[in-house]
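With one protein chain withheld, the remaining protein chains of the complex are depicted in position.
Letters are used for the chains, namely A and B, taken in the order the chains are written, and counting of residues starts over at 1 for each.
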Amino acid sequence: MTRNRVRGRLPVVLVLPAVIGLAFLLVPLAGLLIRTPWASLSTSLSAEVGEALRLSLICASLATVLCLFLGIPLAWLLARSGLPGRGFLRALVTVPLVLPPVVGGVALLLVLGRRGLIGEHLDAWFGISLPFTTAGVVVAEAFVAMPFLVISVEGALRAADPRYEEAAATLGASRWLTFRRVTLPSVLPGVVAGAVLCWARALGEFGATITFAGNFPGETTTMPLAVYLALETDPDAAIVLSIVLLLVSVGVLAGLRDRWISGPT
Amino acid sequence: MTLKADLRVTRGTFTLDLGLTIAPGEVVALLGPNGAGKSTALRALAGLLPLTSGHITVGESTWDGADAFLPAEKRPIGVVFQDYLLFAHMSALENVAFGLRSRGTRRHEARAEAARWLGRVGLDGYAQTKPRSLSGGQAQRVALARALATGPSLLLLDEPLAALDASTRLQVRSELGRHLADFGGHTLLVTHDPLDAMVLADRLMILEGGRAVQTGPPAEVARQPRTDYVANLVGLNFYRGTAAGTEAGLDGGGTFTIPRPVDGPVHVVFPPNAVSLHAERPGGSPRNVWPVTVDGIEQHAHTTRVRLDGAPNVLADITTATLADLRLRPGDALWAAVKATEVHVYPA
């Protein structure tokens, strides 16, 4: 209160668009909630829905782990190494963001499919075939979601003071130790934010997943796929499924927020 | 095991060219204005910046040279950075233990040693405190403990007291002096504060434009500055000139009578409190007397410093009583007088 009085009133130029922006994000959500046939909610929650939900959560989490493993080092490379052509690489990394996910799925098939550039050899040598498997879902989701993590972590790394890394070096720390003990903890908020974005994007992934991994209940049918197909015949069921996905994801994110994001600052 | 360095670094239009020798136990202060190359020299010694040419050797081992470069993490060094750069997510103890852990000391021993160091710098009971909860002076002491805990051969201090307020600074400076006296390795102190340098260092090196312009014990540098920058640091009126017998013609205009005969290029110095100001031309004992105009007046704690234009320009410290007598205002015409015996002259 006191501070508010000192700083004066909030500028309308900021508040008005902010309120409109909030409404823009929340009103469609409200529409979904209003149209939800709550009465049929419990009957709609069949075993199949539970399976799709479980699969969605597992795949999105595994995809996030995969993105963390590959994405953090990539972000470090983009932010810290003196690699030539970094600007171009950075632009390339964002390609999955602008690519229609279906095209991403086709691209994955062309590379990792049974007849794909790499997939052909995976199949011939190791008998590994990614399409139509749960692993394929994870790959498709990771492909689409990774840029969120990389951009977020790279931003945090670029904002972090590299002199702390120099200080660690003068204390005898190797670059790997420095990365682990000094750099990574200092950009942890960025990593968490990126992982949350990444997880949320993976959870809602549809186009690349259905194109690359197909759709089979218990194997590759995640919630968004179930929602899409339910929409074909029973829009009410689709709304219920969307609400379930929404509630679970909001619940998970809120839980994480308490645990990680709003920790001591 | 003397440290011998010939630091040559070229970055853009700036060139650092500095020969440096530090004996074991010796504290050398590198003093100079901003942009003189102090930080470049420190970074080169730390291994954060490779030399363009030259070398750094400590005893038998070469840290940097024509065909060898030891990166920072391989050098037995400790660095106290200007803003300390304590790792924010680690406790004070973990910060101090970090160097030991990095160099392979086991966790338990490293923590015990770190705790001893925290005790040594007077921070018992702060082991679990995070850096953001430490005061400036405490953070500085943690940074010192962190740098010394690994038992470095070379201790580099980069403006170690610059971030402290005046009262804390006094105390931390004397503590730092004690720790440096106990430290058996080589110490390089980089600073732009002459007082820190005078108090803490055995030897001063004045760096200007990437080159050492003067080297010597603090007392000598303070008495016989060789550049305007140093003279300004130590608060002396400083002139270049050419002497013939007991007369010295100054390069910037004016002539001084000097206490003993010299011939050739000389530096002429005298303290501002050796200058007296008069409304009328004074007579009497042999004096250097010349007309001046008041350019500016600054009030200090116990004296008033007056900047005067003339041949030569001069700084005068006068008492408040004199100030009241003369009722000085900028633009006033006065006479400045300095006794020949107060003037210190030495070959340039």
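Criterion: a contact is a pair of C-beta atoms (placed from the backbone, for glycine too) under 8 Å apart; a residue touches a chain by one contact, two chains touch by 3 or more.
Heads up, the rule we're going with is that contacts and distances are computed from a predicted model.
Name of the non-displayed chain as stated in its UniProt record, restricted to "Glycine dehydrogenase subunit 1", "Molybdate transport system substrate-binding protein", "Electron transfer flavoprotein subunit alpha" or "Probable inorganic carbon transporter subunit DabB": "Molybdate transport system substrate-binding protein". The absent chain, not drawn in this view, touches the displayed chains A throughout the complex. Here one chain is not drawn; of A:L33, A:L122 or A:L231, the residue touching it is A:L231.
The residue touching the chain not shown here, chosen from A:S56, A:T134 or A:T220, is A:T220. Set against the missing chain, the residues A:S56, A:S152, A:T211 or A:S242 yield one that touches it, A:T211. Residues 100, 102-103, 106, 109-110, 113-116, 131-132, 207, 210-211, 213-217, 220-221, 225, 228-233, 235 are the ones on chain A that touch the missing chain.
Just so it is clear, only the chains that are shown with their structure count from here on.
Centre-to-centre separation between chain A and chain B, using Cα means, comes to 54 Å.
The touching residues of chain A, when paired with chain B in their complex, are 161, 163-164, 166-175, 177, 181-182, 185-186, 188.
Residues of chain B touching chain A in their complex: 46-48, 71-75, 77-79, 81, 85, 87-89, 98-99, 102-103, 146-147, 150, 156.
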